[in-house]
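Missing here: one protein chain of the complex. Every other protein chain is in place.
Up next is chain A:
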Amino acid sequence: MAAPSLAADTRDTKNLPFLYRHYPREELLGALRRMHLIRKFEEGAEESYMRGLIHGTMHLSIGQEASAVGICLPLTREDQITSTHRGHGHCIAKGAEVKRMFAEFFGKTTGYCGGRGGSMHIADVSTGNLGANGIVGGGIPIAVGAALTAKRLNTGKVVVSFFGDGANNEGAFHEALNMAAVWKLPVVFVCENNKYGMSTSTERSTAVPNIADRAAAYAMPGVIVDGNDLSAVAQASHEAVERARRGEGPSLIECKTYRYRGHSKSDRNRYRTKDEIDEWMANRDPIERYEAELSAFGIATAEELEAVREAVRAEIAAGIDFAKESPAPVVADLADYVYTEQN
């Protein structure tokens, strides 16, 4: 998560994609670790849900890991994000610890939200995540407000607002993009277009073929990237973040991606075909693609890739244990955090 620096190692990177030219090996492996961490976290959460250890619902981003990690690569710890109901990946990509995320899902006091938020409000303000959001589009104007603070107080921070394709038809999206452009604020709007707002495809919901086409209406760059290609995402994010940091205003990035799981735990997958899901999983999986590149470019051996996976598995197992062992909130504390000054 450190500021990008040119690779110090001796690899000949000049003909490689952006990511490999721009980041040293340890950060490339760190990005792989985060992608695995997101997937294994969500698989672990899903399994815990199935076993009745987690209640409520959750929205899984399995298949979208390159978008979360690639967008956050150029960000510093101090930069901020707003996230969505499908926000576990963003939280991990920005630097949160999975053990405290598990604890939150288990409703424990050691969770990031003290057990008050759960999956849908997962946040780690200490690493700049201002929160997932249960309202589609709810975080977009909040990100613009955070960017207004950055500009007004001259903090140098950049704010990224993640949202899905469904949010692009909310009024909040349009109002927020317009204000960010009018005031030239340091914010990057990231639409993770996974083709469906719950069950409704973008073809059926959205008048323009690409969400990025909307950027023209707000006089900002609109960039379309393969959201399953980590390097492409990181490059688009890098350019937009640098532009924002230079004071040149907002950008809109559309990451074309796909969620393997249903919208939430109630989804029967009746709006898409099994063939479509299988095709994405078999041919475009972001983690497999990234690992293949790391191998092909001689950055990591098969053993080194497996070591990353093994470390992630251990971290996930330890995280779930931490959550199980953590104390639950007491009912007497129900009203804690409603107001800053209680009573």
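Here is the rule we use: contacts are C-beta pairs under 8 Å (C-beta built on N, C-alpha and C of every residue); 3 or more make two chains touch, one makes a residue touch a chain; residues count from 1.
Everything that follows uses one rule, which is that contacts and distances are computed from a predicted model.
Missing from the rendering is one chain, named in UniProt as "Pyruvate dehydrogenase E1 component beta subunit" (options: "Carbohydrate ABC transporter permease", "His-Xaa-Ser system radical SAM maturase HxsB", "Cytochrome c peroxidase" or "Pyruvate dehydrogenase E1 component beta subunit").
When the missing chain is restored to the complex, the residue among A:G117, A:G164 or A:G319 that touches it is A:G117.
For the chain missing from the display, the contacting residue among A:T57, A:T76, A:N178 or A:T200 is A:N178, taking the whole complex into account. Interface note: of A:A146, A:A167 or A:I287, the residue touching the hidden chain in the full complex is A:A146. The chain not shown here touches chain A at positions 80, 82, 111-117, 121, 123, 125-126, 130-131, 133-135, 138, 140-150, 152-153, 171-172, 174-176, 178-179, 182, 336-341.
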